[in-house]
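Single-structure report; data block below.
All protein chains but one are shown in place.
First chain written, first letter: the chains are A, B and C, and each begins at residue 1.
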């Protein structure tokens, strides 16, 4: 997926897309198997040499995504064919210790958490970048008058600094929520009770969680999807915060308003209409962000997992979670780009205010509060 | 709304429905006006006698919901006609101090937070009741064998205690998230910069937040809807956790499975088929819970507020938030009822397991972990 | 809107709200029972006197919505307690012929179709009203220059007549789709096979459909929810078409654009800012229309009905369908009001175009096509 497709530069910008690629999933599943083997060895369930043999075979380049994907059709998930391929690769006595005590969902769920954590890194990096850019605008424009607009009508004056501070606070809030999401290791075995690991079960679970550097859950969570819901909700919230900022940029950049424009050279031009400068970054951020509400709904509706392992609801999570991470990443990357290059037309803002007196003082105090909270986050 | 309508006993059970009624909203809006007056007085913005005159007129029984609702059509929200009615009621010099420094959205948003907090009380009470019932089942059935079912096929044995512990952990997780939602006071005035209150603005905001016992925000959040998104997401997560448990009850109660049944006398019978006992509580919980994903999507999509006050997106929140609180409350109330009266057929569970050996030990240890986490929550 | 609630005048405008009220549902359920009795009599299944006795008792004023609603909690739907109340009211030998061969879902589903048909009347009336207003604008302004705006930037000139014609075509398309929705009678009995009516089953079904003036389905459709999906989809499409028009009005009414304003005296003013004229109708139309996507998702997700009658998915349809009809009705009513009173500032439109030459000719030809299609619809 390194090159990107026809629509990816617009809708799947940023590193989140590659962080959720097939290759990234394969790598994460293999890390899970390696970590499981090591945790089993540490708990005395399998021999250390077997664990090392297994871990040594958990190199993504040894496996064929397309072949494993094709075989997944027979069982409904890619973990089972991967485990078979890994067993074949390991060979000998160690082969039977591959995937010890685990079920396919342990592998896929733990891998999903690893994939999510890696995809969240660029998402959060770009959210922070956008927030920093908003903070800089807030600080620089604390005395820049702008007309306040309510219900899309000019109302009373305020400052552009406070407007940017409002963007900042919402972006920071959504980033904080994303950082608080509980990403946990998954290990439960066939019925989610660790039975196949016997008395060592809890120790293996704890060791496994340490190996993959994910939270150790109170229970295996095969059919407790609150973590997925939290992740989804936090991503949806981030997209909403982004969409608000992008929407404001689009509105402020209207020809008739003319208070900001995107400042990346060579972007947003129109071959037919040379006078136009389309706010491509803000538009692209909106387009990606607007995928979120429906995807969050899909993930929430999929929480109803039957019994010990769901017949469809679990599988339904995969494409929706992947898409949600990708689009949130794209929206954040575009918004950061937008705000880092935003050109502010202070004179036009002042002209749109007219002669009205502008209450800079209270707004500036509020900007200080926002900047302080940003620094303290 | 005291009596309930044709579908309310099924779909809008519990006290959340009345907590979001028109009367509850009216009361909350008046509390906001009273709190604002007192905060203004405390900050020296208005005279204490005026504040008391205003607070004294903030009694819901003095106002006509239907009349205020009808006038709302002229401005697009019910706060403006309420403020006019309140001013008329207060009269005299104090009338001009009604709603001092505030805008309609300050009143509606702060009232929404109060309404939400009150509606969350029964939601959380019933979620906790359901969790307690699940905890009791987990504890009582830690040695009760049940066949584990994956992909809706019998797999390997586990215990019903662990199954109930899984319900418990998910319900507790969703309740914890609901408790963590940031409900904040709203006060910003026409452009969200507290300008109309002058230098006293921040002090009035702080005092107002204390009066209504809501968090003081860093900034007015007229167009930062991350709080609404968090509330929505947490409610959606709770509905998902509830739906999973209710779905399991429905599946376990199937005639061919016969492992549980709902035990409320006189409910679930069928006039035409006397042998039937429909799991009405679980079914009703599902029906309400399934409203959530779409409503969460509505609220997330509505985060894109324009400029200083939105032209439609804000108004779009009202019915969706109200419905989401109502349905989550109904789902929680039904699930609590379901679990508190659940009849467990231990013999049938054992019969469905057959002769297989049941690994009670590891499951029991996991149940202990879940119960401990429940007690420590 | 005399007896509406606090938010109804804004969000639940128009007659659709009352067409889906508890009283309307009760009336429809009783009409279904009366029609069923008559169809049974016509097919020789019950005696004509019994049918008349039953039909005579099917007067809504004889039944207590709140009491029936409360009893619904025991069985999960309001049809069962209504049937018992109806039996008690009819008394004597005819009582046993009440609800002959039917199941609760027959009553609720058929009533839902009647309720939907009645709610669609004002929805379609207001959609047509809005379309007629758009047609009048298209006709009147076929030579009115306006700057075309793409990606929210001024692009090249076009005419306001063509813009209005675009609104017209979309509104007409959505109305046509709503009119094509297949509203069918429901009658199947306990297992959906008409078994309780014996050989007369198909004749009773046909007669019943004629009595309620609904389409006769090929099969009972207890768990075939394609009709609900079509209705939902068509309502969602109508809301989308409305939202587009309302959004354009909001954008054109911006202070900086100033090309249209809503012209209802006394509406949209701001006490604090006398120069403002908020486009309340367009804003309210948007707010209602934006409820639709989530509600449509709820109804589509609820299509997965189990076996012969669903355990929750059916019940989940009721509030979502009711809300969707109400909000579509409100959106249509507000948009009609908006367009019927729209004030167009031709000079301001011309000023925003500047000196550019305006290609009126092709646009006018396109307007003719739209008007012709409108007349021929």
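Please note the rule applied: a contact is a pair of C-beta atoms (placed from the backbone, for glycine too) under 8 Å apart; a residue touches a chain by one contact, two chains touch by 3 or more.
All of these numbers come straight from a predicted model, not from anything done at the bench.
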item	value
Among the chains presented, those that the missing one touches	A, B, C
Among C:236, C:279 or C:319, the residue in touch with the chain that has been omitted	C:236
Contact with the hidden chain (one of C:47, C:117, C:177 or C:276)	C:177
Absent-chain contact - pick from C:70, C:194, C:212 or C:281	C:194
Options C:99, C:118 or C:149, residue touching the unrepresented chain	C:149
Chain B, residues in touch with the chain not shown (by the definition above)	149-156, 250-251, 253-257, 270, 273, 276-279, 283, 293-294, 297, 301, 352
Missing-chain contacts mapped onto chain C	76, 103, 148-152, 155-159, 162-163, 165-166, 169-170, 173-174, 177, 190-195, 197-199, 201-202, 218-221, 223-227, 229-230, 232-234, 236-237, 239-241, 243-244, 247-248, 251, 286, 290, 292-294, 296-298, 300-301, 303-311, 359, 361-363, 365-366, 369-370, 373
Residues of chain A in contact with the chain not shown	3-11, 13, 22, 25-26, 65-66, 68-78, 80, 84, 103, 190, 246, 250, 266-273, 278-280, 282-288, 290-291, 293-298, 301-302, 311-316, 318-320, 323, 327
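Assume only the chains that are shown with their structure count from here on.
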item	value
Central chain (by mean CA position)	B
Where chain A and chain C are represented by their mean Cα positions, the distance between them in whole Å	38
Multi-partner residues of chain A (each touching 2 or more other chains)	149-152, 155-156, 251, 293-294, 297, 301
